[in-house]
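Could you have a look at this structure, given as C-alpha cells, before my questions?
Yeah, one chain of the complex is gone here, protein chain that is, but the others are all in their spots.
For clarity, chains are labelled A, B, C and D in written order, and residue numbers in each chain start from 1.
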Amino acid sequence: MTNLVYLVPLFPLIGFLINGIGWRKMPKSAGGAIGSIAILASFIVSLGIFFEVKSTGATTIVHLFDFIQSGKLYIPFSFQVDALSSLFLLIITGIGFLIHVYSTSYMHDDEGMVKYFAFLNLFVFSMLLLVLGANYLIMFIGWEGVGLCSYLLIGFWFKNRDYTNAAKKAFIMNRIGDLGFLVGMLMILFHFGTLTYADFFNNLHNSDVAISNNMYNWIAICLFIGAMGKSAQIPLYTWLPDAMAGPTPVSALIHAATMVTAGIYMIARSSALYNLAPLAQNLVGIIGLATAILAASIAIKQYDIKKVLAYSTVSQLGFMFLALGMGAYTTAVFHVMTHAFFKALLFLGSGSVIHAMGGEQDIRKMGGLNKHMRITGITFLIGCLAIAGIPGFSGFFSKDEILAATYAHSPVMYYLALGAALMTAFYMFRLYFLTFTGSFRGTEEQHHHLHESPAAMTIPLIVLAFFAIVGGYVGLPPVISEHHSLNSFLRSVVSNFGEHELSHATEWMLMGLSSGLVIITIIIAYAVNKKPNFAPNTGLAKTLENKWYVDELYDAVIVNPLQKLSGLLDRFAERMGIDGLVNGVGKIVRWGSDRVRLLQSGQVGFYIFVMVIGMTLLFAISFFWIQ
Amino acid sequence: MILTLLILVPLIAGIFSFIAKDGAKGLALISSLVTLGLAAYISMAANTASLSWTMQWIPRLGAQLSFQADGMSAMLCLLTAIIMPVIFISNWNKEVEKPGAFYGLMLLSQAGITGVFLAYDALLFYFFWELALIPVYFLCSRWGGEKRIPVTFKFFVYTFVGSLMMLSALIYLSLQNTGVSAYSWQNIVRAGASLPAVQQQFLFWLIFIAFAVKMPIFPFHTWQPDTYEQSPTPVTIILSALMVKMGMFGVIRWLMPVLPAGVAFWSNTIIILSVIGIIYASLIAIVQTDLKRLVAYSSIAHMGLMSAAAFAQTNVGLHGLMVQMFNHGINITGMWLIVSMVEQRWGTRDMGKLGGMAITAPKMAIALVIISLANVALPLTNGFIGEFMLFNGLFESASPYHITFMVVAGLGIILGAVYTLNMVQKTAYGNATAMTTGGDITANEYVGLAIVIGLILVLGIYPKPLLDMTAGFANMMIP
Amino acid sequence: MKAIIATTVFGIVLMFAGLVAKEKRSISTLAIVLLVALLGVNIWDLVTTPATAPQSFFNNMLRIDRYALWFNTLMTGCTVLYALLVGKDIEKVGVHVAEYFALIFFILCGVYLLTSYNNMLMLFLGIEILSIPQYILAGSDKRNLKSSEAALKYFLMGSFSTGILLMGITLLYGATGTFNIVGFSFLQSDLVNPLAIAGILFLMIALGFKVSAAPMHTWTPDVYDGAPTPFTAYMATVVKASAFLAFMRLFSVSFGSLSSHWMMLLAIITAATLLVGNLTAVFQQSVKRMLAYSSIAQAGFMLFAVLAVNATAWQGMLIYAVAYSVATIGMFAVLLKMKDYTYDGFNGLAKKEPVLAFFTTIFILSLAGIPLTGGFMAKYFVLLAAVEQGQLFWLVIFGLLMAAISAYYYFRVIIAMYFKQGNAELNEEVTGTDKFWLAVTCVLVVLIGTVPQLFLNNI
Amino acid sequence: MPIQYYLFLSMALFCIGIMGTLMRRNAIIILMCIEMMLNAVNLLLVAFSKMYNDPSAQIFVFFIMVVAAAEVAVGLAIIVMMYRKVHSVDINILNRLKH
Partner (left out) sequence: MGIYEVLFWFLTVMAISCALGVILSRNPVNSVLFLIATFFAVSGHYILLNAQFLAIVNIIVYAGAIMVLFLFVIMLMNLNADTEPQKNRLVQLAGVISGGALFLVVLAAFRTTTVSVLEQSATDIGLIKNLGKTLFTQFVLPFEISSVLFLSAMIGAIVIGKKE
C-alpha cells in the first residue's frame, strides 16, 4: 500500500486539473462531486497506508524522479511514508473530505464554486506534498503551495479589495517565514550537503560533520521562523485573523485544521535537530507561550465569530509550540490532531451560523440560535467543551499533556499556560453563550430566515463532533493508562526530548486544578454574558478589542516606513539621484558644448590668437615641464 | 556549419523582410520556427559535444569567424529561438506600421543576439554585441511610446559607452597575443589570466561596465525602466528576455575566465552592488503604478540576484544561473505579453485605473497569476528551481559575508511578493471599472501564453532537461 | 611617379578643355574619364612597382613605397567616387567648372607629393599645392558672401600656418643640417638639441593646422561651412587624409626616435581635438557644420595613428583615411540633395526617400563607429595601434568616451530622418544613377567594416 | 658672430609678424605681417646655410619666395574680391560664419 502513496496527492491533483480546466463550463454539482470524491479516494488510500504503517512501523521512501541535480546538490522528488506522515495524511484527507462535503452545500450559491473546489483540491495536494516529502525541499514546495492556495482562497471573493488585501497579507507574511525556512535549508545544505531527512538526521549524530552547537541553534531558529509564518506565531500571526476573509470552510480546513499546523509538523519532523538545539527549543516554547496568551487575550474581546475562532486558533497553535518547546513533540502532534477535530468543528459550526444569518458574522447581532439550529448548537457546544478542556473531551487530554509537560519543565510557564487555557475557556463560552443562548439580537428579517443547515453541512458537523469527543482517547495520560497509543505509534519517527516523568500525584493534582478552574471560568463566562452589554470598550478592553494595536504598530513601524522609503527612493535616489546623474552628464555635455562653441567667434583674429596661445602653451609645456 | 545557419537564417530573412512588406510577418514566423528547430537540434547535440566552426576573417588582427556552442550557448540560443516565435505568434493579429522594417529589424536583432551567444572570438563577439543593439535602437525609436526618442537614445548611449569600454579592454587583451587567433576565446582567456593582478583589476571594470549596463546592475540601470516603458512590447521582450542575458552571458563567458584575479578582487563589491540592487529595485517597484515600469524594476531585482550568484563563483550557483537565465527569459516574456494585452485592450498601463481582469478576461487573469507566481519563484514553477540554486550558490560562496549576502538578497523574495501581488491585486482583482470593454485573449495570444505557461510548469516540475543541458558547462567553468 | 605627371597633365588638359567645351556636363564627364584614367595610372604604378624596398626619385626628393602607392590609389579611387557622386553639383557652383576640376587634379598632385615626400621642401611644396587650390575652391561661389569669408579666413590662417611650418623646417635644418627626412641625425640622444625640439613643435602645430587639430582647428568649421558644399566634401576627406599621411610620415619616420619629447604634447593635442570636436558638434543645428566639427573629432582619432608610431598605426591610418573619406563623401552627397542643411531639414526623409535615408544611416553609423561599418574598423585599428604603443591607454579610454558623445550628434540625423515628423525637401530629384553610386559607396563602407583585409593586402 | 644672434633676430621678426597679425584688422596688413614672418624664416635659413656651408638652404629660401609670391597673388585676389563685396578689408566685418 505504501508504494501507492503517490496516489494520495495524485487524486486531488487530478481533481484540481479537472475542476481547474473546466471551471467555467462544468456544472457546480459536478465540480463539488469531483472535488469531494478525489479527496475521498485519497482518504481511502491514506487509511490503507496508515494501517500498514501501524502494523509494520516501517519507514518507506518512495522515489518518484530526480528533481534537482547539480554537482553535489542532489534533491530527488521522493515521498517518505512513516508514522508521522501517515497520521497527517489521515487528518488532512479525512477532515479535508468532510470539509469538501460541507462545502458542496455551503458554496452552492456561489458562482465560482467549481473554481473553489479546484483551489481546495490544489490545497489538499500541496498539503499532502508538504507532509509526504522525503526532504525539506519537497516540504518547502508543499509549504509554499499551501501558502498559495491560502492566498487564492482568502482572496476568493476577489472583487472585495479588503479580502484581496488580506490574501496578500497572508502570502507576504508567509513569505517572510519562508525566507527563514529557506535560509535554514541552505544552512543544512551547506553543512550537511543534503536535505533528505534520513541523511540529515543520520549525519546529525555523525561526528564527521563537526559543526558548532551554535549552528544547530541557528538552523533550528531559521526553520522555526518558517514555522512562525505558516503557523501564525508572534510576530507573524496577524495574517491569520485577517485570513477569515475567505469562505468559512476554507478557514476550517486551511486556517485551523491543516495548513497552520504545518509548522508543528515541520518541527516535529526535525525533532532530532531540535533536540540538539536547546536554545532554539526554548525560543520555540517561549514564543508559543507568548502567542497563546496574547491571542487568547485578544479573543476575549472580539465580536466577529470567525475572528474569535481565528485568535483561538492562534492561541492553540501557541500551545502546540509550547509543547514543541518543551520537547514533547508527540504531545504537540496529539494536540494538532484533537485541535483539527474540534476547531474544524467550531469553524464549520460558525459557518453554519453565518449561513443561517445570511452572512452576518457579528455576535452582537446573534443570540438564542439554539432554538433554531439544534444540531449546530449541540455540536458547537461539544467543540467548546473540547477546546476548553473539560475532562472526557479530546481537548482535555491533549491540552493536559501539554500542561503537564510544561509543569515538568518550568512551573512558571505552567501557570502562564494555565492562564491562557482559562482564557480559552472563557472566550469560547462567551462566544457560545452570546451566539446560541439568550435572545436574538439581529434584525427581524434575519430572524425570519433562521434555519438549520442542510444535511451536507450537518453530517460533517456530527462526524467531527464525534471525533472531538473520542479523539483524545488515543493518548490517555499515564495516570489512566500506561499505554499511550499515539506516543508509541510515533516513537519510531519522533523522539521526545527530556521527558520528565511526573509523579502520579502531581499529575492528578494538575488535572484536577485545570479542570476545576476551567469549570469555574465557564460559570464566570455564563455570568458575565448572561446579560450582554455592548457598550463601547474602554481601557484594557479597548486595547484588546483592537488586538493590542499590533496591526497598527506593524503599519507604523514597518509597512508605512517601507512605503515611504520606497517613495523616497523612487523620487530622490532613482529619479533625481542616479537618473539625474546620468541625465546630468548629458546636460553637462550640452552645456559644455554651448560654452565651447562660443570659442568659435567667427573672427579670424581671434582664431589666430587661440592658435598662438596654444602654441605658446605647448612650448612652455615642452621646455619647462617635460624636460 | 549549423551554428552559422542559426545566425544566417534570421539575418537573411531579416534582410528579405525589408522588401517583403506585408509578407514580412509570415517570413519572420517561418524563419523563427526554422531557427527554433535548429536551436533544438543544437541543444540536443551540445549535450554530448560542443559544436564549433571557424574561418579566417582578418588575419592582420588575428580575428576569426569562430562559433562554438557549449551548454550555455545552446541554452541561450534555444531561449532566443523560443522567444522569437512566441513574440511573432502573439503579435500576429496586431497591425504594425511598416511591417517589413519592423520584422526585419526584429530578425536582425535575433541574429545579433544569437551571434553574441555563439561567438568564440572577441572581435566577433563585439560585432554581434553591437549588431544586436542597433536594430533594437531603431525598433524602440520608431515604434515606441511618445517619449521614445530621448529615452531610447539614452539607452543607446548608455550601452554604447559600456561597450566602448569593453572594446578598449578587448584591444588590450588581444595585444597580449599574436598570430591568427589572437582574438579567440582561448587565447583571450590565456592572455587575461596571465596578466598581473593589478591590471586585471583595472580591466575588470572596463569589461564589467558593458555587461553591467546591459544586465543592468545597480547603479547602471536607469536606462532600463524608461526604455521598457517606451518600447513596443515585442521589443521590450527582446530587451528584457534576451538582451539582459547578453550581459549575464558576457560576464560568464568573457569576464570570469578572462580576468580571474580581477573577478576575485572585485567579486564582493559586485555582489554588494547586486544585492543593493535587488532591494533597491524591489522597493522602487513597490511604488510604481505603471505596469511596465513595475515589471522593469522587478527584472532589475532578478538580474541582481543572478549577478550576485554569478560572482559568488560556486558550481551550484553557476548552474542555477544557467537555469534561471532561461527561466527568467520565459517568465518575463509572459509578463510582457500580458502587459501588452492589457495595454492593447484597455488603453492604459496605470494600475490605478485597472482592475477586475478576472471578471472580464478570466483566462488572461489566470495566465497573469501563473506568470506572477513564477515571477515570485513559487515552487513548482520554473522560477523556483533557479532561484533556489542561486541562493544556494550565494550561500556557499567563499566570501566571509556569504550569509549576509544571501539573507539580504532573500529579502528580495519578500519584497518581490509584495509588488507582484500588488500588481495582481490591482489588475486582476477588484471590480471591473475601466476594464469593461475588450475581450479575453485571442487564439494567437492563447498559443503564445500557452507556450510560456507550459514551459513555466514543465520546467518547474521537471527541470532535469535544462539542468542536464547546462551541467557540463557549469562543471567545466567551476568544477 | 607616373601618377604625379599624369595628374598634372590631366589638370592642364582640363584647363584647356574649359576653353573648348561649351557644356558643363561634358567637362565633368571628361573630368570623370580623366580621373578614372588617373586611377588606372595609379593601379599601373602599383602593379609594376616591386614589393621590395621603396624607390627613390630625383636625388631623394621622393621616396615611393607600396604603402604610398596603395594610399594614392585609394585616394584617387575616393576622388573618382566623389566626382561621380557630386560632379553634378560642382557644375552648379560657378562658371569655371573646368578650372574647378583642374584644381582638383592639382590637389591630387599635392596628395601624391605628400604621400611620398622625402624632403622638407617637397613637404612644403606639397602642402602649398594642396592648400592654394583649396583657398580658391573655398571662395569659388562668388555669389555667396559666406564663401568669400571662408576663403579669406582659410587663406589668412593658412598662410600664417605656412609661416610656422617654415620656421619649423628651418629650425630642424639648423639642428641637423639637412632637409632629407630620413637623413635627420639628432645629436645627443639624452639632451636633444632644443632647435630640433622647437622645430618639431612648430611642425606639429603647422601640420596640426592642416589636419585641424585643436587648438589649430578654429578655421575648420567656418571654412567647411562657408565653402561650397561639393568642395567641402573634398576638403574634409581626401585632402585631410593626405595631410594626415604627411603628418604621420614625418613624425613616424623622422621623429619616431624622439617620440618621448613630443608624444605627450601630441597626446594633449589629441585629447583637446577630441574634446573640442565632439563637444562643439553637439550643439550644432546645421548638419553641414556638424560634419565640419565631426571632421575635427575624426581627426582626433586619426591623431592616434600619428601618436602610435608603429606598424599597426600605418594600417590604421590607411583604413581610417578610406573609411572616413568614403562615408563622408557619401554623407555630403546626401547633404547636397537636401534643400535645408539643418537637422530639421532631414525630418521625415525616411518616409519620402527611404532608400536615401537608408544610405544616410549607413554613412552615419560608419562615422559614429558602429561595427559592420568601415568607421568601426578604422577606429579599431587606430586604437589598437595606440594601445600597442603602451603609454596611451588613458587617451584611448578618453577617446572612446568622446566617441560615445559623437553618437549623440550623429544619431540626431537618424532621429530626424526616421523618427521625426516632417517633410524633408529635396533640392533635386534623386536619380537612379545617384542611388547606384550611393549604393556602391555603402557597399564600400560595409566592406571596409567587415573585410578590412581587402584594403591591407597590398601593403 | 654667434648663430644665436641670427636666431634671436629672426625670432624677433617672426614674433613681431605674429603680433602684427594679432593686432591689426586690415587684411592687407595682416598679409604683410605674414610676409614678414616668411622673411624672418628666410633670414634664419640663410644664416644656417652659412653655418653648414650648404647651398640647399638658400635654394629653399628661393622656393619660399616663389611660393610667397604665388600666395600673395591668390591672397590679394581674395582680398580684392572681398573688398568688392563689402567695401572694406576689415577682417572683422566678415563674421557670418561662427559658433
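By definition in this document, a residue touches a chain if its C-beta (ideal position, glycine included) is under 8 Å from a C-beta of that chain, and two chains touch if they have at least 3 such contacts.
Note that this is a predicted model, so its numbers are computed, not measured.
**Q** Taking the complete complex into account, tell me which visible chains touch the one left out.
**A** A, C, D
**Q** Decide which residue listed in C:17, C:129 or C:248 touches the omitted chain of the complex.
**A** From the options C:17, C:129 or C:248, the contact with the absent chain belongs to C:129.
**Q** So which bits of chain C touch the chain we can't see?
**A** That gives, for chain C, the contact residues 4, 8, 11-12, 15, 57-59, 61-62, 94-96, 99-100, 102-103, 106, 109, 113, 119, 121-122, 125, 128-129, 132-133, 135-136, 139-140, 142-143, 151, 174, 193-195, 197-198.
**Q** Please give every residue of chain D in contact with the chain that is not shown.
**A** 1-9, 11-13, 15-26, 28-29, 31-33, 35-36, 39, 42-43, 46-47, 49-51, 53-56, 58-59, 61-63, 65-74, 76-81, 83-84, 88-90, 92
**Q** What chain A residues would touch the chain not displayed?
**A** Residue positions of chain A that touch the missing chain: 605, 609, 612-613, 615-616, 619-620, 622-624.
Everything that follows uses one rule, which is that only the chains that are shown with their structure count from here on.
**Q** Please list the single chain whose C-alpha centre lies closest to the global protein C-alpha centre.
**A** Nearest to the common C-alpha centre lies chain B.
**Q** Need the CA-centroid distance for the pair chain A / chain C, whole Å please.
**A** It comes to 77 Å between the two C-alpha centres.
**Q** On a C-alpha centroid basis, what's the spacing between chain B and chain C, in Å?
**A** Result: the chain centres lie 42 Å from each other.
**Q** Could you pull out the residues of chain A that touch at least 2 other chains?
**A** Where chain A meets two or more other chains at a single residue, that happens at 597, 600, 602, 604, 608.
**Q** Out of chain D, which residues touch more than one other chain, so two or more?
**A** In chain D, residues 21, 91, 94-99 touch at least two other chains, as defined above.
**Q** Okay, in this complex, where on chain B does chain C touch?
**A** So the residues of chain B touching chain C come out as 57-61, 123, 126-127, 129-131, 134, 138, 141-142, 148-149, 153, 156-157, 160-161, 164-165, 167-168, 171-172, 174-175, 206.
**Q** Which part of chain C faces chain D closely enough to touch in the complex?
**A** 120-121, 124-125, 128, 132, 135-136, 139, 142, 145-146, 148-153, 155-156, 159-160, 162-163, 166-167, 169-171, 173-174, 177, 179, 221-222, 225-226, 283
**Q** Under the touch definition given earlier, write down the residues of chain D that touch chain A in their complex.
**A** Those in contact with chain A are residues 18, 21-22, 25, 91-92, 94-99.
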